[in-house]
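Only one protein chain is missing; all other protein chains are in place.
Take a look at chain A:
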Amino acid sequence: MVTKMDEQAKLEILKDILFPDDRGAVQDIAKRITLVEHIINDQKQLAEKVDPLVDEKISAFTKRIPDTLGPTITATLKKEIKNHKDEVVDALYPVLGKMVKKYVAQEIKMLSEKIDNQLGFLKRFKRKMRSWFGGPTEEQQLMRELSSATIEQVLLIERDTGILKASYSVTNTIDEEMISGMLTAIKSFVEDAFHKKNQNLELIQYELYNIHLQSFVTHYVAVVISGDYHLTSKNKLQDIIFNFYYNFMAMNLDLVFHSKDKEKQGKEVRTIDKDLLIKELEASFGNAKI
């Protein structure tokens, strides 16, 4: 067994032998790493700046609906929109969220690509080093870096009640209605206990699984993931969830408006056909690679 000091010392020696003249490159990399750190910090601030912006956009949009769509929207529909503000915001949120996310992600990606190019040689070098010192073989490590996250289960859950609306799952597991209730209880507890009224619990780690929670206004989506779950997977997953939720809310809004006619007939029915919803879930998450 090699102690940490030994490894460090050997690394220094090896580095001197292999890269006698890398001082410039290292400095360059260090500079870029600081830059990324700044950007990641800024991202937090950006999110703070962006959130109210999004809110503003939404309220501006809701206010403008009568102008832009005025001629086509009847008085009843206007009232419906007002009465179902949550649903309308819910339907718009994924679109705006995606736009903001794309913008930030693009910026970060460009930077990290540049850095990746610079750091590529260092990574290769680190892998070699590790296998020299009795760690996993180079191939094993490569495999490890490549092995990616898999979606095991997707639950669409009503936010307040924790009631399961629809689910998609690769293998049949324990009672999904109960899991939905429990996730909601955990989520409520965490969000309430830490007074994070405007922040949502996003990740629960449970044994070998990661459970990603994406919250919207009236519902949230829980995705159970096995395997390595990293930022790239999360990015892809969020896009899939946003797309799915946008479609789901579009169906929901149709129903909201549709229910007006049903009400006249004496019976208000406001449930999305469950089979349709399950199909939609399957289509969105079934073969998704994250």
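In the analysis below, contacts are C-beta pairs under 8 Å (C-beta built on N, C-alpha and C of every residue); 3 or more make two chains touch, one makes a residue touch a chain; residues count from 1.
By definition in this document, contacts and distances are computed from a predicted model.
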Look at the options "GTP-binding protein", "ABC transporter permease", "Isoquinoline 1-oxidoreductase subunit beta" or "Formate dehydrogenase" and return the one that UniProt uses as the protein name of the missing chain. "GTP-binding protein"
Even though one chain is hidden, which residues of chain A still touch it in the full complex? 158-164, 175, 177-178, 181-182, 185, 188-189, 191-193
